[in-house]
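Of the protein chains in this complex, all but one are displayed in their positions.
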């Protein structure tokens, strides 16, 4: 039997879990200021996350999907992308979105049951949160197709989870991205769990990066708790895409330290040991240690940063809580560019019925 | 960057296009009688195909999908499978189905617009022809799941085209087959074209066999015009599956020598040269030459075989042409195990309306 | 006998069939150790093992397609789609195959499978978690579509659905999963899939509804009773094929019909019932048939979802409209 094709998947890490650089860092990481900027956003995201969960617990927010443990992946994505690039997120990538200009209060509005959260302050062309798993991969590919056809030097980034890689839409997107050589980077946020389903029951694949071979392009695995590795891989993938050399798939290895959402109770299906083990590898810790080893960070600066972020979160919560609920009309007024006559009667009826919270016996 | 996974795709061929054995043949192929049995079925299939196309041209059959050039893949599949295994075909695999007991007249009934063709004489558990591309891959996987759960030593075989590998269902099936370690063999019948779309526009993949890596199992490429290579790979895949060692994907390389179906005109989108080149590699020719080189075949035997097959085809056509159209009631009587009351009124109305061919102005 | 909720009745029915029929398997996303995101399969894997109750990869077309393949080979798979709003990828397998296998093969193969999915709004869930899409299934010949509205009916109808030799889409009104508790004997007695249930008898107005709306409708009937109007409330239960006999009998008695559902109005199941009754009972109708439904809009996020869902007040208003003249 003669061999007709060969493939390899590589793994990249720059800063290990003890905060030590295991190899020469890429250019962007040589400037402490840049690392601190990323560390700052990771910290803000985490403090936001803690507060959002608290809001949900006290009935002030709906179901909320935590990003705890994913901060390096999300902020790494945000830091590597250009403003004109398009992000097609799933539902947890707050770090990337904050970096791109989405307001904390907008995330709260969304999980607070208000569509206005998706009319956010981030790039107007970015896609909103996407609940139907993996469908956003095709939106990213479609955006990349638009950029390519218009000969714009823009890229799309689609983020999907380990579970999401089992969906047909994920695969159709990578196959299309390969076939059309689209300027897109797929990031598989591999946090080991799809709600209660562990990776080994999701697929027999040794890596998720190898799924790229089914699209005819290269995949790479990175330490998703090492923001330097994530951003470096993102920058390489985006540069390749911008050059017209097609798509890349990045599998970022991390761990979902929280419940799946506030509606979930992870203790039902996974043990404390594995969570404790994963916590030792979490992304903020190692970056802080690295910065400290450079003499670029200390407890005072840490405390100042936390106070500053907490204030920012508090302001966002106030803004969220002071936002009145959307108008009744808004149920109808964004269905079409112009309200079809057929809907006018229903709109009138709804307005006539008025506020009906109470009208439900 | 450290390497964390490596993959290879191999290609297998035993009898080359000139009819020479390029390596030692597998056991089953050492018996000329067995080779002749397969050659006989390939010949019958081809003569059936020619006749079916003629029937369509003269208005005696509906749209028909030719199997011209695929005979080695189809008969190879049939010859390798056990009766108790389940076949989930697409719509061209007559050679496999004839081997398994489906009658020629039943194929004609199906393309003649009569559901009774799918109530065929082949194994009662085999799936019928499947038009929605790639959906049959999940039926095969489901059958394999049933066999595995019932601890039966049976396997499923799902056949899909090169174009079909772009569908989400194909991918969800291979991922499930890997995750559940199902006893199934996927055969990708790579005839280079999906109607008018050539393989290179279908995917950026160098091979379709590598798509198996996205399911976490091994794929192999074989010369699909060499029935020995096809049957050998099938037998290995089935043996592995029966042992409980999970799925295999076989990419069988061939060429669609005919139009896509009788509704298609391939001259619109592909040149004569490539078809002529492909004809030199077609599967019957090389097997006949190999048998002749063994002194196991000659023109007299060839002529006798053709006369015999033509007679068999003629009988099938007669049986088909003598089959009255299905009853009006049959429109209703197989919708549910028992006709729901709600449908009785409609059934009565249809019977009252009677034969309506003419009633359409 | 302990009183149980609707979702506990769903669990009890699956457990009963897993216990008594080896060909039954339960599978889907998070149905294993987690027991389902709503706990519908809680304890089933522990009790029946990983080969009878198992998690699947995250792919809805795969769930339906595997069920088609398994059922065609003699199993009775019960597949869970985590929310009905995630069933769209499964449509091709359900519509093109599950619903057609028997017809296609003249009965040689058929699909005794069930697809379960929590359906409807009202629980303040995120986007796509509140869909009501029964009409799409009801427009698909070859499927049965069932939606229970009480623990007892959930138990009896799910038993019947699992035993049915044809594919059943079993939609569970998540809003009332835990609304009421009822004594439900685990006696393995199925309820018929070809009849609807008269929950309240009345002479003036017939009300037809299903799922969570049954409760809003019963409340409306209660309110009308105080005003001296007697409403007959019918739980459709099996949404397709529809038991028109019961509905027509009732309308012939009352002369008035109000249909209530939370799915969008246009081409909803309410349209089918109204059209059929308007044709068949035209001479007994004393007033135009009223439909109280969700609007032809996207189900809004939860700050506004209760304004989308038919309220008791809207139902009462519709009943009064039928009495106007």
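Going by the order they are written in, the chains are A, B and C; count residues from 1 in each one.
Everything below uses one rule, namely that a residue touches a chain if its C-beta (ideal position, glycine included) is under 8 Å from a C-beta of that chain, and two chains touch if they have at least 3 such contacts.
Remember, predicted model here, so these are calculated numbers, not experimental data.
The absent chain, not drawn in this view, touches the displayed chains A, B, C throughout the complex. Remark: the omitted chain is touched by one listed residue; of B:111, B:147, B:180 or B:297 this is B:111. Only one residue in the set A:78, A:168 or A:224 touches the chain that does not appear here, and it is A:168. Only one residue in the set C:56, C:130, C:240 or C:311 touches the chain that does not appear here, and it is C:240.
Across B:1, B:197, B:284 or B:306, the single residue that touches the chain missing here is B:197.
Of the candidate positions C:69, C:211 or C:268, contact with the hidden chain is made by C:268.
On the side of chain B, touch with the chain left out of the figure occurs at residues 62-63, 91, 110-115, 129, 131-134, 163-164, 166-169, 194-197, 201-203, 263-264, 268-269, 325-326, 328, 330-332, 335, 342-343, 346-347, 350, 353, 355-357, 359-361. Mapped onto chain A, contacts with the missing chain fall at residues 86, 88, 115-116, 118-120, 124-125, 127-128, 132, 135, 137-147, 149-150, 156, 168-169, 172-173, 175-176, 179, 330, 334-337, 340-343.
With the whole complex as reference, residues 61, 85, 88-89, 91-92, 95-96, 99-100, 103-104, 127-128, 133, 135-136, 138-142, 240-242, 263-264, 266-272, 274-276, 278-280, 282, 285, 287-291, 295-298 of chain C touch the missing chain.
What we mean here is this: only the chains that are shown with their structure count from here on.
Using CA-based centroids throughout, the chain positioned farthest away from chain A is B.
Taking the mean of the C-alpha atoms as each chain's centre, chain A and chain C sit 35 Å apart. Each chain gets a centre from the mean of its Cα atoms; for chain A and chain B, those two points are 43 Å apart.
Distance between chain B and chain C, defined via averaged C-alpha coordinates, is recorded as 40 Å. Within chain B, the positions touching two or more other chains are listed as 168-169, 172, 175, 179. Contacts with at least two other chains are made by residues 57, 59, 61-62, 89 of chain C.
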